[in-house]
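Chains shown are a subset, placed as in the full complex.
As written, the chain order gives the labels A, B, C and D, with residue 1 at the start of each chain.
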Amino acid sequence: MRKFTKKKSQKVGLSPGTLTHVGEKKMEKARIRIIDFDQERIEEIEAESVEDCFPFAERPTVTWINIDGLHDVAVIEKIGKHFDVHPLVLEDILNTGQRPKVEEFEHYIYVVLKMFFIDREKVETHAEQLSLILGPNYLISFQERIGDVFEPVRERLRKGKGRVRKSGSDYLGYALLDAVVDNYFGILELFGEKIEGIEEELVSDPTPSTLQTIHALKRELLFMRKSIWPLREAIGSLEHGESDLIREGTRVYLGDVRDHAVQVMDTIETFRDMVSGMLDIYLSSVSNRMNEVMKILTLIATLFIPLSFFAGVYGMNFEFMPELKWRFGYPLFWVVVVSVAVGMGLYFRRRKWI
Amino acid sequence: MRKFTKKKSQKVGLSPGTLTHVGEKKMEKARIRIIDFDQERIEEIEAESVEDCFPFAERPTVTWINIDGLHDVAVIEKIGKHFDVHPLVLEDILNTGQRPKVEEFEHYIYVVLKMFFIDREKVETHAEQLSLILGPNYLISFQERIGDVFEPVRERLRKGKGRVRKSGSDYLGYALLDAVVDNYFGILELFGEKIEGIEEELVSDPTPSTLQTIHALKRELLFMRKSIWPLREAIGSLEHGESDLIREGTRVYLGDVRDHAVQVMDTIETFRDMVSGMLDIYLSSVSNRMNEVMKILTLIATLFIPLSFFAGVYGMNFEFMPELKWRFGYPLFWVVVVSVAVGMGLYFRRRKWI
Amino acid sequence: MRKFTKKKSQKVGLSPGTLTHVGEKKMEKARIRIIDFDQERIEEIEAESVEDCFPFAERPTVTWINIDGLHDVAVIEKIGKHFDVHPLVLEDILNTGQRPKVEEFEHYIYVVLKMFFIDREKVETHAEQLSLILGPNYLISFQERIGDVFEPVRERLRKGKGRVRKSGSDYLGYALLDAVVDNYFGILELFGEKIEGIEEELVSDPTPSTLQTIHALKRELLFMRKSIWPLREAIGSLEHGESDLIREGTRVYLGDVRDHAVQVMDTIETFRDMVSGMLDIYLSSVSNRMNEVMKILTLIATLFIPLSFFAGVYGMNFEFMPELKWRFGYPLFWVVVVSVAVGMGLYFRRRKWI
Amino acid sequence: MRKFTKKKSQKVGLSPGTLTHVGEKKMEKARIRIIDFDQERIEEIEAESVEDCFPFAERPTVTWINIDGLHDVAVIEKIGKHFDVHPLVLEDILNTGQRPKVEEFEHYIYVVLKMFFIDREKVETHAEQLSLILGPNYLISFQERIGDVFEPVRERLRKGKGRVRKSGSDYLGYALLDAVVDNYFGILELFGEKIEGIEEELVSDPTPSTLQTIHALKRELLFMRKSIWPLREAIGSLEHGESDLIREGTRVYLGDVRDHAVQVMDTIETFRDMVSGMLDIYLSSVSNRMNEVMKILTLIATLFIPLSFFAGVYGMNFEFMPELKWRFGYPLFWVVVVSVAVGMGLYFRRRKWI
């Protein structure tokens, strides 16, 4: 639930541009990591204070400043001041309930989107807000806590593999976006496995808890869809934007990421349709079972209620009941009972009840 | 109900521009409050008559005239005449069934939208229409009654905090819009809590009254959606409008409010999906219970109806029933009964009924 | 039903432009009323023949010719010839199954829309087609029968109240449109009251006839929606059209009517959602009742069927049944019966069935 | 079923432009009829071979060549060659699974759409593909078999009534389109009557066969919608197209046909909504009946099962049952039975079950 409505109301009444962290406090102290590189050289340090970053950004090399933890407002404020970031952007960075969007400013681009993690023990996915400030030769990324999907990018940077070391901050930004969107596929595969599991359960033994699982899954998809839906448009506006910060050569890569985002949305929509289908199957399997139960009740009742009446008749105490005196009355009774039972059985079989 | 259809029909046949208050009369006498400020100085008075406002508006300072109560048509009329407001706008101010919209005129902008309040005792939300007339150096706000969400803005004005004292009437207008939209998040959080509550109820003990609550919530969301849906477009037209009254620097702030309005709509849509899902859960939990009941009925009936027949047989009064004379007939009867009962029990267990 | 498909087929095969009245014949003889006015003077007559109207239209004053009754094709034809109206327009006037639309011609504008009446005795709303031919200084309105929503406009004309006497035929056209759209609100209020009534019935005592009412209402809304939906666009095209016949000052009034039409559509959509919700409530209240019934059946059956078996056992005629000889066998029987009954009662209570 | 998927696969692998008839073979030999006319004169012949048509098309008069039957590919091929028609168009003419569309070529326009017939004996509607090749002074129409909706147009041509004799081939084309679309209204009226019939059945006596009828109707509407939906756009593109073949004066008539097509779609949508509503009514009336049945079962069972137990008790054979010896035991038994029955009856009445 929490994840659908951030406690934004704590902010109500504050002047716009007043920086307050809105969201869960996910870690103690902000961690600042810097990777500074050009084609020849790469330097990777963990900064003690935010001021340590600034000299790197002055150099002509590409500087990636990564900040884990948003609760330390002072850090964000200092960065905002040094890189001349609009107060509303800083506010958006701190407020973790943003929709994915891209905003172009004169000397930087602001990108915000969601990273997803699966907590494999519980059934829920976790989302974390990722903000990127893309400047001419620096990239600042803000995460809610330590742990991300960028390790492969760092590895490529360290080993000098691929284009990333040879290109500018815009390509680095693309590489991060790509890593995030690629990660969505992993989440979707997990959802796919879950759906497969539920389907087997539906065929073999559907229980009310199956229904709970289906609904939990439906909600997960709902949440994921809400978080990813605006992404396609956002990346598209980046791809076709007019900012000089995105070089021509990078745009085709952004188009590729957009394609992937569209594929993700396609798959989510397909999953939603499948989950709806599973709900239908569950409900009709439940009503099927009910029918089975009712059929058995009806079989037993229609068979024995008339016979019981029959037995009741010969349990009556009328003085003049000639049948009771008959020599073969009792065997005859059984003959009748068995014939009726067999007849009904045949009738039921013909109606395909048994 | 009332809130979906205002008693507009009382107006039918009146000439357009004839001012009549359409809506509930929510207070006795209109209250007029004026806040007049520039960067150095702020003055706050409660005006006796509407004419008291006019001198303030002449000054180069920014003047915020706030009117609580719409039933005093004369007040609205005088303001309309003094500030040269189009009769149709005055009519819209008085008629509290407007959709949110923005209309640009040559020397002022008219904005109308809904404020929401939660009556925490009852389950309903209340909506109130807020109209803004934004002129070059004045802002006139019309509310249906005393009590609003602007106290924090006034506080910032009084303390000279933030940009609001340094900026013009357009920024003040933005600040009010922002306060209204921020307030929506509070309402949504409350809805979120309600949804959480209902979900727990659904799992533990769903009753028909749960259904009532779900439907009430559904309707609240329906109403809120209807009232907020056009707001995004309205703010967007303000943001990208051609009026000189909105300075360049304010537009980025309006973009921020629009983003928030979109987030509100997103959340409402998500809530609507969740409420639909809860309806499904409720219905299937009800039918689940029904199945339980039916199963028990079937168990008891299929077990005892045949046994009753059996007992009925040996209650018959045929003269020649050899079993009745048997020494161990009665114990044998019990043996048969118990075996049948145990056999059925095993059968039911195998079919996973018990 | 009739109202969804006009007997258009009677026209099949006729050459386009052949004038035939398609629709119900709602009155005997066409009635022609003329109101001719300028700022100083107003003249109101009931014309004997259609030719009487023509001299008025020559004058520089504004002339409103109102024709009630469409079956007298000759009248329509003469008007068409005199005012040089396109044959297809005349055909549309006569054929009462039109969608609301606006068509601009060189020297006149054709507007067609629906007026609604509520037959308060029956549950149905009635729709009547209203056609307007708006020329430079005349307005011709065609109605299906006597009785309309324009009396207040006539009153304003007679009394010289408002702008209508001072303005041209375009403003008069606007006044009529406004009267029609305002009237929709009255209809919607009535629907609102009906919905309220049904909701109370749903809570207190839902019967199959409630369902009938809900479906009738649903269909009414369906019909109304179909008739009003294209109106917004039609008025919009009038508002933003290029015709000189609509003066600049009138366009803002048309915008107001369009706003009202949008509000009407909004409310209809909301009502449709509410009616759907009521269907759900009805169905689940029916199934709730069913559950109640089933529960009672199950309670009685599970309680008495085993006890009956028990009584049956001691009604058996085995010779050797020691219990029958016991001194306290019978009281013991009752003790067992009562204990079982009490035990089951407690069990049922624990499962919240009683 | 057949009508949803034409046996297109028989064509798979053929070179585009290879002419093969795809669809049901509906008649033996193609029939070719020619109507050649100008304002003074009209000639109507049935051609033996396709070559007979060509001299007519050379003349300045308007020539309407109508071909009934598509299986004779040679005929189509010769026409295609003589009038220089693109092979893909010929392919489309022969393949009867086209969506309605309009394609403009340099010296002709290709129009394809569906004509509907009702087989009044069976419940199904039949569709036939109509292709029109509209040239400067000729019009070629291709139908699947003899029998069409154009007889009234021919009648008007013969009698020289209306504009059709005075206008060119474009107006003739319009007249045919108009005849087809007008015919749709007839089909819809029939559907309307069917819906009315089903509604009465739903109220009086709904059976499973009612459900079959509803579903058949739903499918008919689905098919009709699919066939007509693209027509509006197609006619619109003809109306606003740039081809010189459509004269200015004809465009307003095409606008009229488009309006009619829109009305047809509106009505189909409304019917679909109504049919959905009828499904709901059917289902709830079925479940209503079920409830009735269950109520009666419950009434009888809850009344007699306890009484049976009571009777069973006094059928027991305990030696010491004092009640059995009482003088008024038996009458007392009846008193108790009747009181219980009356009490339950009152209880049921209070709960509104009987």
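As a convention for this text, a contact is a pair of C-beta atoms (placed from the backbone, for glycine too) under 8 Å apart; a residue touches a chain by one contact, two chains touch by 3 or more.
All figures in this text were calculated on a predicted structure; none of them were measured in a lab.
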Of the identical chains, 4 are shown. What's the total across the complete complex as given in this file? 5
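Here is the rule we use: only the chains that are shown with their structure count from here on.
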Interface residue identity across copies chain C, chain D - same or different by half: different
The C-alpha superposition of chain A onto chain C, two copies of one sequence, needs a rotation in degrees (nearest 5) of 145
Using mean C-alpha positions as chain centres, tell me how far chain A is from chain B in Å, no decimals. 26
Roughly how many whole angstrom separate the Cα centroids of chain A and chain D? 43
For chain B, residues that touch 2 or more chains besides their own: 287, 290, 294, 297, 301, 305, 308, 312, 315-317, 321
Pick one for the touching-chains graph, please: line, ring, star, complete, other. line
Interchain contacts, given as pairs of chains that touch: A-B, B-C, C-D
Tell me, which parts of chain B touch chain C in their complex? 1, 4-5, 7-9, 11-18, 86, 88, 91, 97-99, 101, 205, 208, 211, 215, 218-219, 222-223, 226, 279, 282-283, 286-287, 289-290, 293-294, 296-297, 300-301, 304-305, 307-308, 311-312, 314-317, 321, 323-330, 333
Can you tell me which positions in chain C touch chain B when the two form their complex? 149, 151-153, 155-156, 161-164, 175, 178-179, 182-183, 185-186, 188-189, 192, 195-196, 199, 252-253, 256, 259, 262-263, 266-267, 270-271, 273-274, 277, 280-281, 284-285, 287-288, 290-291, 294-295, 297-298, 301-302, 305-306, 308-309, 312-313, 315-321, 352-353
